[in-house]
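Notes follow the structure.
Only a single protein chain was left out; the remaining protein chains are all shown in position.
Letters A, B and C mark the chains in the order given here, with residues in each chain numbered from 1 onward.
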Amino acid sequence: MPDTPPGNTPYAVRAYRPEALREALRKMLLIRKFEEGAEECYMRGLIHGTMHLSIGQEASAVGACMSLGDDDKITSTHRGHGHCLAKGAGVDKMFAEFFGKETGYCRGRGGSMHIADVAKGNLGANGIVGGGLPIAVGSALSAKRLGTGAVTVCFFGDGANNEGAFHEALNMASIWKLPVIFVCENNRYGMSVPTERSTAVKNIADRAIAYAMPGVTLDGNDFSAVAEAVDGAVARARAGDGPSLIENVTYRTRGHSRSDRNRYRSRQEIALWTERDPIPRMAKMLVSHGVMTEDDVEKMEAAAADEIASGIEAARSAPEPGVEDATRDVYTVHSEAME
Amino acid sequence: MPDTPPGNTPYAVRAYRPEALREALRKMLLIRKFEEGAEECYMRGLIHGTMHLSIGQEASAVGACMSLGDDDKITSTHRGHGHCLAKGAGVDKMFAEFFGKETGYCRGRGGSMHIADVAKGNLGANGIVGGGLPIAVGSALSAKRLGTGAVTVCFFGDGANNEGAFHEALNMASIWKLPVIFVCENNRYGMSVPTERSTAVKNIADRAIAYAMPGVTLDGNDFSAVAEAVDGAVARARAGDGPSLIENVTYRTRGHSRSDRNRYRSRQEIALWTERDPIPRMAKMLVSHGVMTEDDVEKMEAAAADEIASGIEAARSAPEPGVEDATRDVYTVHSEAME
Amino acid sequence: MNAESSVRGEVHELSYAESIRDAMDIALGSDERVVLMGEDIGVYGGAFQVTGSLVHKYGEDRVMDTPISELGGAGVAVGAALTGLRPIFEFQFSDFSTLAMEQIVNQAAKLRYMLGGAVSVPLVMRLPSGSGTGAAAQHSQSLEAWYGHVPGLKVAQPSTPRDAKGLLLAALEDPDPVLIFEHKLLYKMKGPVPSGYYTTPIGKAAVRREGTDLTIAANSIMALKAEEAAKTLADEGIDAEVIDLRTVRPIDRETVLASVRKTGRLLCVYEGVKTLGVGAEVSAMVAESDAFDFLDGPIVRLGGAECPIPYNPKLEEAVVPQVPAIIRAARDLANGAI
Partner (left out) sequence: MNAESSVRGEVHELSYAESIRDAMDIALGSDERVVLMGEDIGVYGGAFQVTGSLVHKYGEDRVMDTPISELGGAGVAVGAALTGLRPIFEFQFSDFSTLAMEQIVNQAAKLRYMLGGAVSVPLVMRLPSGSGTGAAAQHSQSLEAWYGHVPGLKVAQPSTPRDAKGLLLAALEDPDPVLIFEHKLLYKMKGPVPSGYYTTPIGKAAVRREGTDLTIAANSIMALKAEEAAKTLADEGIDAEVIDLRTVRPIDRETVLASVRKTGRLLCVYEGVKTLGVGAEVSAMVAESDAFDFLDGPIVRLGGAECPIPYNPKLEEAVVPQVPAIIRAARDLANGAI
């Protein structure tokens, strides 16, 4: 996957204002630092449960959200930290959630696997592989019926593409021409199983034809390529022309989750993909096109690290939910009969 | 859909011995008479519940079973009478089942929607649309692992192709290269909904590409075309080359079930397809290629009618299951604790 | 007991199916956000003709035929409910909800809680349920107990045309997911139904008949059978109180306990499989309450037999409680023969 050939200005540099590009890089850095911070907290025993890191996949999350506003929706996955931050969530409330605190996005009830920021249009991560696919279609149905003009970006993994929910969701989105963009983050593995062993086709996007929608496979570590494809699909969706399937080929350099023993892939493979890190690549693009200097990038990285550190500090000292409130929020209107 | 051009000997006439061809026509006639008989019994109040008639679809059932032996399996659907007879079931035990009798294939527990003849390799009709798809894949897995050489033909409808089970089943069959043939009987409607309104692609077989398997759409009322396609797929499966998807475009001239009020299609459409009846077409082919005479056909039809009449009579007088046995056969080994 | 919201309209005789259609018509007519979704609910009018001709009045955008995709369809309804629509989702048979449990149980029921109260999922699902139609094991189940086990859901089971409408309108007012199990054998049954808007509260049982000798707590069609049984029992001098549970989640604890405190005897009648069915909860709820001290005999359950529903009509009848069996059980209980 070569860099953009010199002389050609990449789509992103042409399409976005410098502030927007800098903000995109900032978000990618923030996601990286966020996850490194979360991982460290986990290893220090400060966070429990499990978590799925998207380190190496930041271009996909941020690129796909470039042309979305707060009214546009996303549905996310178990590997959803990047999506959440890309859609505008704050570090503090995210860490508070990871620490199980009352001040977290889910008041400590959801944790990493259910991280959401509804105000910013993130309808939530999902612990069920493929669970978000039909929900995204429903969100797009609301937009169409209520005439809000909103689009929904549905993130899902390569593994999820073998769930029946994928098939049913894409088919309905297509027949009803709904404003939804299916963004497959193909990081080559569903847990331990490589796509070649789980999936009958080479590229997930090859399946778009079965739903009569455009499908494209692209270098998911190339921010500009992702943004370009998704922007096009968003425009198509807003114009009423229906859904698209975009496959971002990428890689998670960490294990599947905290309990991965890394028995299914080689160190060489991981090293290879570590070199394809989307963040330096994005930084290089912005520097080489004069959007920012290397010094700016360093400062930005340092600022992100600071933001993470203070987010962790704030979360640690935030209040826990009260045990007496354990059964709150099961229903919208609380009633004795339901306890 | 024109007849086979004169001068070309159709595949079926080339591939099968005359006895086999006559037997095929006999089965098609038997299916037709069986269903007409069952319908009449239903209208006279002799059969309860509901039933789904496949009148007009006989070429698909019989053509698809031409090269199957008793060791080969099929999975069938709610519209399964034709499949059952095509795979070798007897009229008497089928009618006995429809009449809810102890002598029926399911001892009166299953009825039309669960008709099965396991000894002949029919693993059963299914009340769940798409329910048979993964089961067929499992059957093919057994054949491959146990080295039986058997193939499994999985019948399903156009409506079923939008179930997640379709997607999951075809994908697994493909990645494991299993000896299974997916035969879609596209009769243009899933209950009342035409495929154009339910399915994003024009032909169901267009979806084969999403599972990297061969897919073909053909005139499902042309016995020879069906037999040719399925024979090829069976050979491929037996050779270890994996699954195929075959779409037989056909039509049910009756309503979806006994409670259909026919609000969703025109009389003209029904009349058009009634003219495309696969049975006279098959008869004509056999007569024109000297396999049998018109007189033979008439005699065969009369014999089929007789067989049906006596099957109905036998079923009417067969014994009912005893109420005390209602909870028998829930488990293979009966135990008090399970009641 | 029957704490319906104020009813202004006149009362007409409607069938259970017509009454449900009336509720949907009112909802579609008064709230743009309401959409119906399901298989063959458009021109076909629904497998049980419940939606009828509503598609002609409201169009295909409001009365949406879905593909045969129960999991996806339910998930679309969840996503739509989450983002501003008020879907009423019809399963053709409650049995097919087995395909959609992921979305119902993991998503619809839990989203609000998992997100710390940030969302609601105002979703109504309608599930034609029960045996008696000769449709055999995969089209005849009574699965309400499963859903009654799931916090985040509400589960109702109307047994009269009047309640069918009132509970559906109440479900639509409810900000959380409500599953309504409709009994297929009731669709053609007629009864008085007020015209216009009213709601029947979710979580309130109805005392269908007052009595002093024993309490029969039943759900869905079994409430009607219990009423019928009670008439015969009355002729024998046994005065049964009949409670129609109407909702399984939440169960109306107070109404049941009050009755048992009065009668001292409890018979639970339900069509679902006996083991772990609705009657198990009713029994356990009483046995752990103060009403236990009022019990003059064991708590008897009449539930569905421990087998799938058979096709043969005599067998089918034999495996679910029928009026004579209810009479026998009630008589034995009242006479202390149990």
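The working rule: a residue touches a chain if its C-beta (ideal position, glycine included) is under 8 Å from a C-beta of that chain, and two chains touch if they have at least 3 such contacts.
Computed from a predicted structure; not experimentally measured.
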Chains in view that touch the one left out, judged over the entire complex: A, B, C
Touch with the omitted chain, as defined above, among C:Gly84, C:Gly132, C:Pro201 or C:Gly297: C:Gly297
Candidate in contact with the missing chain, chosen from A:Cys106, A:Val153 or A:Val291: A:Cys106
Which of C:Ser131, C:Thr215 or C:Ser283 contacts the chain that the document leaves out: C:Ser283
Sole residue of B:Pro10, B:Gly63 or B:Pro134 that reaches the chain not shown, by the stated touch rule: B:Pro134
Those residues of chain B which, in the complete complex, touch the missing chain: 73, 75, 104-110, 114, 116, 118, 123-124, 126-128, 131, 133-143, 145-146, 148, 164-165, 167-169, 171-172, 175, 327-333, 335, 337-338
Missing-partner contacts on chain C, residue numbers: 71, 95-96, 98-99, 101-102, 105-106, 109-110, 113-114, 136-138, 145-146, 148-152, 249, 251, 268, 272-273, 275-281, 283-284, 286-290, 292-293, 297-301, 305-308, 310
Missing-partner contacts on chain A, residue numbers: 48-50, 100-101, 106, 108-111, 113-114, 126-131, 159-160, 162-164, 190-193, 197-199, 259-261, 263-264, 320-321, 323, 325-327, 330, 338-339
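Simple rule for what comes next: only the chains that are shown with their structure count from here on.
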Longest centre-to-centre distance from chain B, chain (CA-based): A
Euclidean distance of C-alpha centroids - chain A vs chain B, Å: 46
Chain C residues counted as touching two or more neighbouring chains: 66-67, 69, 71-72
Residues of chain A engaged with two or more neighbouring chains: 164-165, 167-168, 171, 175
